[in-house]
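Of the protein chains in this complex, all but one are displayed in their positions.
Up next, chain A:
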Amino acid sequence: MREITIGQYIPGNSVIHRLDPRTKILITFAFMVLLFVIDDFTGYAFPAVFIIVASLLSGISLKYMIRGLRPLVVIILLTFVLNLFMIKGRVIYEVGPLDITYEGLHQGVFMVLRLVMLIVGTSLLTLTTSPITLTDGIESLLKPFSRVGVPAHELAMMMTIALRFIPTLMEETDKIMKAQMARGADFSSGNIVKRAKSLVPLLVPLFISAFRRADDLAMAMESRCYRGGENRTRMKQLRMTYADLVAFIATGLLAAGSLASRFIW
């Protein structure tokens, strides 16, 4: 679990860190769309440069971000291999009954690039934005949709509470596990079925306690006058600055450049 860098926040005070979360979310979305729209290698030079520049500005090394790919290596390899063998075309090498084609190789490399850039690019968002700021950004972006029934505030509140209680529940899991192990429970041996079964005495008390906590928390929130998102103010106001404008313009230029490149070459 510790090795996963995706979704982790690295505190800092760089330009990228200080951007409005809404800017970063929107740019990340645009970036993702762009990656799917571009269909040639030359076009990919633009998002690649974009990632490199953003990582330099954020002070988080590319090496660190690429290390974050490690848990996804299997998926990436699978994508490559499937593309390599499944696409018909000019055969360049034969492995038993399977053919490697030029088109397959091309497509395989292309898809891997797309995946890698997708993961690294989106992880930049979470690496440079604290979960709470991210939540504020999502709430603010969804707010216009609350009129058509999107529960923007409620979703954000749920995310905040989830984030708040992850460490608490992890601690509790650890405590219950140790308590059950002290009484002879075995969590680490046997086949998958046996291991899954051994989790029951862990999950039951964990669920009961989670519900009890939910009840307590609801009462504490009500005591502090919580009554949903209406008429609520926020201590920290989100504010767009000059830097946000620059970021939007840079993203726009990137998109234009990568789309135009196919006509130039």
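Operating definition for what follows: a residue touches a chain if its C-beta (ideal position, glycine included) is under 8 Å from a C-beta of that chain, and two chains touch if they have at least 3 such contacts; residues count from 1.
We take it that contacts and distances are computed from a predicted model.
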Matching the hidden chain's UniProt record against "Phosphonate C-P lyase system protein PhnK", "3-oxoacid CoA-transferase subunit A", "ABC transporter ATP-binding protein" or "NADH-quinone oxidoreductase subunit L" returns "ABC transporter ATP-binding protein"
By the document's definition of touch, the residue of A:14, A:160 or A:198 touching the omitted chain is A:160
Looking at the full complex, which residue from A:45, A:109, A:132 or A:250 touches the chain that isn't shown here? A:132
For review purposes, identify every residue of chain A that touches the missing chain, sorted by number. 131-132, 160-161, 163-164, 167-168, 171, 212-213, 216-217, 219-227, 231-237
